[in-house]
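Heads up, one of the protein chains got dropped from this complex, but the rest are sitting where they should.
Each chain gets a letter, A and B, in the order it is written, and its residues are counted from 1.
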Amino acid sequence: MIRNHNDWGIDSLVAQLREVRVQSLETRHRRDKPPKLPQRKELRNVVEGLSAVLFPNRLGLPDINDEGIDYFVGHTLDTALRTLQQQIRRELVFIAEQSHSVTHNMDSRANHITRTFAEKLPSVRQLLDSDITAAYQGDPAARSPDEALVCYPGIVAMTYHRLAHNLYSLGLPLIARMMTEQAHSATGIDIHPGAKIGDSFFIDHGTGVVIGETAVIGPVKRQLLGDTFACIKPLP
Amino acid sequence: MIRNHNDWGIDSLVAQLREVRVQSLETRHRRDKPPKLPQRKELRNVVEGLSAVLFPNRLGLPDINDEGIDYFVGHTLDTALRTLQQQIRRELVFIAEQSHSVTHNMDSRANHITRTFAEKLPSVRQLLDSDITAAYQGDPAARSPDEALVCYPGIVAMTYHRLAHNLYSLGLPLIARMMTEQAHSATGIDIHPGAKIGDSFFIDHGTGVVIGETAVIGPVKRQLLGDTFACIKPLP
Partner (left out) sequence: MIRNHNDWGIDSLVAQLREVRVQSLETRHRRDKPPKLPQRKELRNVVEGLSAVLFPNRLGLPDINDEGIDYFVGHTLDTALRTLQQQIRRELVFIAEQSHSVTHNMDSRANHITRTFAEKLPSVRQLLDSDITAAYQGDPAARSPDEALVCYPGIVAMTYHRLAHNLYSLGLPLIARMMTEQAHSATGIDIHPGAKIGDSFFIDHGTGVVIGETAVIGPVKRQLLGDTFACIKPLP
């Protein structure tokens, strides 16, 4: 590559970085096909879009009226699902390459999974309504369910979790984990997307809460004050 | 609504989501008036603007000079207060609708509250200066008060808290809580906006600290190492 040398010796650094990268790829037996992974930024857009779809009045457009709301929901949903389908396709190819499987039909498989995921969105909204009610009833300081929705980190974490858990159940553990880690970063609440959580689940405060992959919770109202659990065990 | 069916059955999903939404609104007795809540993104802009107003050299424009600084502060303050007034109006309407009160005079009430809030900004700066000094003196690793301001999550949390507590005291618990939850997300420090905290307050590390609504602290220098408290009790 012809390039002017500048003060930092960019050319030499680029060559050294390539060498380290190639070594790493060889260790992972991926010399000729570096992995194409799902993308954090796109997944963040998907969850933001789906949050607006699920709660268009409170988390979507601020002054939407009843006449326009279905158009807003439909358009936002369409955009979010298109982005999600691309990301699902990336994970399907990644999984297939890891197990040296063939990678045909990826588009139609990604489309099928996206559709199955989308069909569950109304039930996700119902589950989140039950979580919001539990948060409102469980916190004497809460003045309205709306306050729980727009303020409480536990509701943010459960929104990410309920979406991510459905993707996890559809065979997409990487996208699911990337989503829940975004919730972890925003809330300090670390829920593995494999955890099975029934309705009406409320996490108070939250920072430091860890819910493991094999956890099975509820359906009962549970309050957690910031604490660390390797795994919340099934109820007896 | 006429719309082309696409792969995901958007039309059917939009209809189902509407149905769930209407059920939820009916449960909350809000069938014809979904709540218009304050907006997280706007409140984040308000706090960022006010932080620049309070610390224009260190958190505002990077290379501002003494001649231009008052213009910068005045303009940034004006923008932040306009946005805040709109958000305050939203909460006033929301509160009035919840208690089935009349909603007239909302603009002038929002304006009055905004002005009262703004008048306290110089004292907020003085309190934050005392917090910064406490952080600098309390942490042997700190090399300057400036380091505390631009690095320490405890100062970020106190900046949000001191602004939010004034709004809480002016009858805006929702906006106040939304602001402190943004600090909670950024710092892991969970301070209820109702907590009364005197000058020179320093939170070290911070992740997992919880200070409850009824807490009354100081004025004394206090250091908290990341730990969880349901409530920090009044000093004897």
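Operating definition for what follows: contacts are C-beta pairs under 8 Å (C-beta built on N, C-alpha and C of every residue); 3 or more make two chains touch, one makes a residue touch a chain.
Owing to the predicted nature of the structure, the values given are computational and were not obtained by experimental measurement.
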**Complete:** Where B:Leu17, B:Val46 or B:Leu77 are the choices, the one touching the absent chain is B:Leu77
**Message:** So one chain is hidden, and I want to know which residue out of B:Gly49, B:Pro153 or B:Pro173 touches that hidden chain in the complete assembly.
**Reply:** B:Pro153
**Per the touch definition above, residue among B:Glu42, B:Glu97, B:Asp129 or B:Glu213 touching the missing chain** = B:Asp129
**Request:** Using the touch definition up top, pick the residue from A:Asp131, A:Asp146 or A:Glu181 that touches the left-out chain.
**Result:** A:Glu181
**Request:** Determine and list the chain A residues touching the chain excluded from the picture.
**Result:** 1, 3, 6-11, 13-21, 24, 27-28, 34-40, 94, 98, 173-174, 177-178, 181, 184-185, 188, 190, 192, 207-208, 210, 213, 228, 230
**Message:** Considering the whole complex, not just the chains shown, which residues of chain B touch the missing one?
**Reply:** 53-54, 56-58, 62-63, 69-71, 73-74, 77-78, 81, 111, 114-115, 118-119, 121-122, 125-126, 129, 141, 143-147, 150-153, 186-188, 205, 207-208, 225-227
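Assume only the chains that are shown with their structure count from here on.
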**Item:** Cα-centroid distance, chain A relative to chain B, in whole angstrom
**Value:** 26
